[in-house]
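Only one protein chain is missing; all other protein chains are in place.
Chain lettering (A, B and C) follows the sequence in which the chains are written, and residue indices restart at 1 in each chain.
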Amino acid sequence: MRYLPHTEEDVAAMLERIGVSSVEDLFAGIPESCRSLRSMDLPRPLSEWDLIARMESMAASISGGASHSVFLGAGSYSHYIPALIPQLLGRSEFTTAYTPYQPEVSQGTLQAIFEYQTLTARLLGMDVANASMYDGASALAEALLMAIRLGKGRRKVALSSAIHPHYRQVVATYFSPTEFEVIELPYDPETGVTDLSTLADIGDLAAIALQSPNFFGCIEDLQRAADLAHGEKALLVACFSEPLAFGLIKNPGIQGADIVCGEGQSLGIPQSFGGPGLGMFACRMAHVRNLPGRVVGQTKDMDGKRGFVLTLSTREQHIRREKATSNICSNQGLCATASAMYMACLGATGFRKLAALNRDKAAYLKKRLETAGFTPLFKSPVFNEFCLKAPEGFSKIRKKLMEKGMVAGLGLGEFYPELEGTFLFCATETASAASMDRLADAIREEI
Amino acid sequence: MRYLPHTEEDVAAMLERIGVSSVEDLFAGIPESCRSLRSMDLPRPLSEWDLIARMESMAASISGGASHSVFLGAGSYSHYIPALIPQLLGRSEFTTAYTPYQPEVSQGTLQAIFEYQTLTARLLGMDVANASMYDGASALAEALLMAIRLGKGRRKVALSSAIHPHYRQVVATYFSPTEFEVIELPYDPETGVTDLSTLADIGDLAAIALQSPNFFGCIEDLQRAADLAHGEKALLVACFSEPLAFGLIKNPGIQGADIVCGEGQSLGIPQSFGGPGLGMFACRMAHVRNLPGRVVGQTKDMDGKRGFVLTLSTREQHIRREKATSNICSNQGLCATASAMYMACLGATGFRKLAALNRDKAAYLKKRLETAGFTPLFKSPVFNEFCLKAPEGFSKIRKKLMEKGMVAGLGLGEFYPELEGTFLFCATETASAASMDRLADAIREEI
Amino acid sequence: FKESLLWEKGKKGRMAFSMPLSDVPSAEELPCAMAGDGPDFPDLSELEVVRHYTRLSQWNYGVDSGMYPLGSCTMKYNPKIHEKLAALPGFATAHPLLPESLSQGALGLMFELQEMLKAITGLDAASLQPAAGAHGELCGMMLFDAFFKARGEKRTKIIIPDTAHGTNPASAALCGMKPLPLRSGPDGILHAEDVAALMDENTAGIMITNPNTLGLFETNFAAIAAIVHEKGGLVYCDGANMNAVMGYVDMKRMGVDVVHFNLHKTFSTPHGGGGPGAGPVCVTRELEPFLPVPRVVKRGEGYVLETDFPESIGRLHAFYGNFGVLLKAWAYIRSLGGDLKRVSELAVLNANYIRESLKDDYDLAYEGICMHECVFSDKGLKAFGVTTLDVAKRLIDLGFHPPTVYFPLVVSGSMMVEPTETESVEELDRFIEAMKRIRKEAESEPETLLQSPSRTFVRRLDETGAARNPCLCGGM
Partner (left out) sequence: FKESLLWEKGKKGRMAFSMPLSDVPSAEELPCAMAGDGPDFPDLSELEVVRHYTRLSQWNYGVDSGMYPLGSCTMKYNPKIHEKLAALPGFATAHPLLPESLSQGALGLMFELQEMLKAITGLDAASLQPAAGAHGELCGMMLFDAFFKARGEKRTKIIIPDTAHGTNPASAALCGMKPLPLRSGPDGILHAEDVAALMDENTAGIMITNPNTLGLFETNFAAIAAIVHEKGGLVYCDGANMNAVMGYVDMKRMGVDVVHFNLHKTFSTPHGGGGPGAGPVCVTRELEPFLPVPRVVKRGEGYVLETDFPESIGRLHAFYGNFGVLLKAWAYIRSLGGDLKRVSELAVLNANYIRESLKDDYDLAYEGICMHECVFSDKGLKAFGVTTLDVAKRLIDLGFHPPTVYFPLVVSGSMMVEPTETESVEELDRFIEAMKRIRKEAESEPETLLQSPSRTFVRRLDETGAARNPCLCGGM
């Protein structure tokens, strides 16, 4: 076995040094009550070549974004990833290192994460970001728990129902074992943005949470939400699933959000069937001691040279144990590094241009679909996603298109029963005008 | 343009420092008589994404070895390449370095090449190998020129006609501008190995050259050739196109060859439509000052620490100019490193096992094709290639099979008119029994 | 060589991204109130980006650089082929909301991985959703909570030994459970009577790391589990140290109700400088109804995502967990099959070889055979004014990553060495030699240790200052 270097002679010599006569003797301490009675029921080992053949055929059976005909967003976005990112990220000094507990041999990881934190804070308009969370959904749950810690006794949080349904489900899971309550805020069926009119009646609120652009693709007025929240002495938690939007729209920080979190997959991370992604998380400096997860800080070495370390570990579980700000240990470090590389590749100039291109593509797709009989559902401006009401008989057509490898939007009825028959579409820079024409034409033909 | 860092301000500031007013001024020295009168007729720049799409479609149009149904060898062999080789070889410290003129910052390349030289010498049974040549064909040409240099006035070299026809053509090209003569030795139509009976009549021979396994796949008796050559005071140049054979058969060195050269593509290098490959070249220590190409040697640094440098440069063109042992400057350094990685991956144990597996696969294919009406052409033992006489009507069948992506051997008639209707087949470890059965069955069905 | 921070480089107008030409008209302008200025990022050329990260990588140490005996982290060799497989376009570009008919390859892989994890533990059901080990622990505690809720109970305490992993108490606390500390015995393992003294009907159960963080197998596990079960409690096994016992133990027979894996440890997906990992859980039949949704289920010849499990704790991840990590674990398990038992055997052999070879130079925390890691203390070094930290830093100068230090807390100045099975005996010998040399230096030239590391890009860093005046965001 090429991963195991031991020859029989090696094993014999080592056993002799240890003073036992067989490898099994090393396991003699495992009592019968714990022992496995039969060998593990696993398939036979595959050679590297059979493994490749097997996985290639599995991978080939999946209809990838490479065909440019999957018009789905909803928390996972098809964006071009410069070839240099996987190539640099794949350098084994990055991939095969552990959490940088020993800073002297981990400055590469540490500086890369410090830079990630900085770029993230700039992107979101916040003071400080952590080194990453698992994904956008768990980041939102952690943000709300953080708001509760900061809320000094307040027991409720209010979530916009225009937040990604999966994110709200994860929040519910995290809150279920606790004594805290989650309240949903309705969306305005005309504009597609959160209806904040009921907010004042709730009381005892530690935080309210909105997503912008929201699940419907609509851009929320976070400033107004922040004002209302602050009026209630609650925090505004702003979340997102498409950070590229901040190339064009005002960032949440500038609009008064207290905690900003969301999913960073769009920033140079492959879609990979939903994971690994990147939970981004940022807050105001005033709240930093309540920030969950790891953070990297700048410091100096014995000679006064700039260096970086994991810091504020007094918030963390190995010091604070049950009083830690979260239980997170492994995070999405390599994905955070990938996203920093991506932000560095684009720069301010590129980020803005690419964001504009995304918005243009979505506008084009929307227009084309309207010619095919779709009608707009909401009035608010959007970024690269939007909701449309489908023409009669579309569900059948949609299935037919699937057989041709075209995925025509996401049905909203599953998440919002009142929106049965409406669909969420997405078009990014990877959608060519030709592919969008093809979709619209195919639908028009069938109707 | 992402490769060009200059902003307009940069350019302006630099021009000012230089003291000219425009970039064009820097080219003012180019006289009208040399100037291009119109802009270059090149296609418009492609974005990274359009480039990928274009090249993917070109690549996809090529019927690759991945289908395992290309039963061709003849100087280019389908072998599995461990994933670690491209990954390590692709480390930019290896790929983006130049020839190691500055040894203090090039120890990685230098040690890797020193190791390549050593493993190559061991594989071929020789004392010393150079840092690589362009390919097997040019290595053979250079070997014969070296033999002429050593031959002190002898003006002829004799080549077995069972050497790869392309290699012989390259030798002819190299010899054409010189005053030296190339003579061909016939092959024995029964055994498929070189007929050495005419050798003694030639006279004035600096070298004779044989390939083993030869172009027909047959294993030559190099020892006998060496004895005969040495009897004529000529050198034996042994060449090869499939070095994996030396896992099973006697290496050329042990059989008395003076210079050994050939193609190393089999050793971990992608087939890549024939290049880049690897010209391997080794000789006896006595002849080292006549060795063409670069060599790396071991030495010590100022502190007595082991280190490596390019050495024996007094043979080379930048010192010796027209008296150099060859004009070679850039070689196939990275391919040499790849092959060293490959030899290191296999080790003695693996190399031998894999060689045996290749021979077994070829034997199986041969047997299966015999059941489909083919008959053996030559009697000599083979490694992973062999020649068969095809049954009536096979040419048409072969075309049909091609449409199914199966390439059923290489027609020999193009290279040896007398062998019209015979074919050279190859099966390596990448050919599954199932794919060979499929081929044989398909042929049998059509006949 | 010094490498600036990203925003100390670049010039406005550069770009390292190939901007596609637009083939559509421009959309109408955003309303002013919504429009922002875009982020304040540096503009860089492609070469600037490439050099920046190439240089940063050169300041890092990974498993490919050398032995990384970081206890409790299982820093084994990460097969290179896995990176290639994870990058296959079908996997890398798969949208998670693809209709099931277009994503069978992904669902099938997940289903098979679930089956294989069940086979390795002996348990009845699995969920792949947790994105890391601590996420798996959290999932486990949520399962506990849901289990008791379904019985109309709310248990508010949980027993956590001093030899458990550091994240355990925080995971329990997130589910509103208060940890009851349990001391290990003088032999480094847990004793049934101590558990019996703590366990009651308000206690949800116990979280045991086995082998524990001292590298010792909890031989009383089954008895402890019986006590917990008798009081209606549940047993959680932290499986971070699974690399020691594959093929040797049956979690179900041991009495485990929930166990999590660290795929990035046991199944060799790379750690990536801190993630992404994956922390699947396996559970008994009794806890299966509570597993997170969606679950991957086989229907006829195909696979579907099933959400209709009314007792489920709900969704734990936006989609299905770290699929890209899962597929590497699938590849690893399929590459080894039953040889996983050999993996554990050699991991334990390597650890005992180190234990035996260094026991005269460093004080063992506990005598006798260990499992996949062994723990030393700095007791014998204190006389020379040298601590565990100094040994760790000196090892860096000798070309090794240090062991885990000052953990577990139960051993003072602990050094937790986990060599893993992929290290050869020659490499172990080199490590042993370095450790012996440091032991000698501690006596003869302690200053060398105190001043180390000296060969790294930076020397010892001021961590106190970093925490006191945090600078977490640059260039403001």
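Assume a contact is a pair of C-beta atoms (placed from the backbone, for glycine too) under 8 Å apart; a residue touches a chain by one contact, two chains touch by 3 or more.
Values in this document were obtained by computation on a predicted structure and should not be read as measured data.
Undergrad: For the unseen chain, which displayed partners does it touch in the full complex?
TA: Touch partners of the hidden chain, whole complex considered, are A, B, C.
Undergrad: Of the residues listed, B:Gln169, B:Ser197, B:Thr375 or B:Ser395, which one is in contact with the missing chain?
TA: The missing chain is touched by B:Gln169.
Undergrad: Using the touch definition from the top, which of B:Ala225, B:Val295 or B:Ala372 touches the missing chain?
TA: That would be B:Val295, which touches the missing chain.
Undergrad: Of the listed residues B:Ser21, B:Thr198 or B:Ser330, which contacts the missing chain in the full complex?
TA: That would be B:Ser330, which touches the missing chain.
Undergrad: Go through subunit A and note every residue touching the omitted chain.
TA: The list for subunit A reads 2-5, 7-10, 47-50, 82-84, 87-88, 92.
Undergrad: Which residues does subunit C use to touch the chain missing from this display?
TA: Listed in rising order, the touching residues are 1-2, 9, 11, 45-48, 50-51, 54-55, 58, 63-66, 77, 79-80, 399, 422-424, 426.
The rule is simple: only the chains that are shown with their structure count from here on.
Undergrad: So the centre of each chain is just the mean of its C-alpha atoms; given that, what is the distance between subunit A and subunit C in Å?
TA: Comparing mean C-alpha positions, subunit C is 20 Å from subunit A.
Undergrad: Would you please write down the residue numbers of subunit B that are in contact with two or more other chains?
TA: In subunit B, the residues touching two or more other chains are 48-49, 82-83, 87.
Undergrad: Among all residues of subunit C, which ones touch two or more of the remaining chains?
TA: Counting only residues that touch two or more other chains, subunit C contributes 12-20, 46, 50, 54, 79, 81, 83-84.
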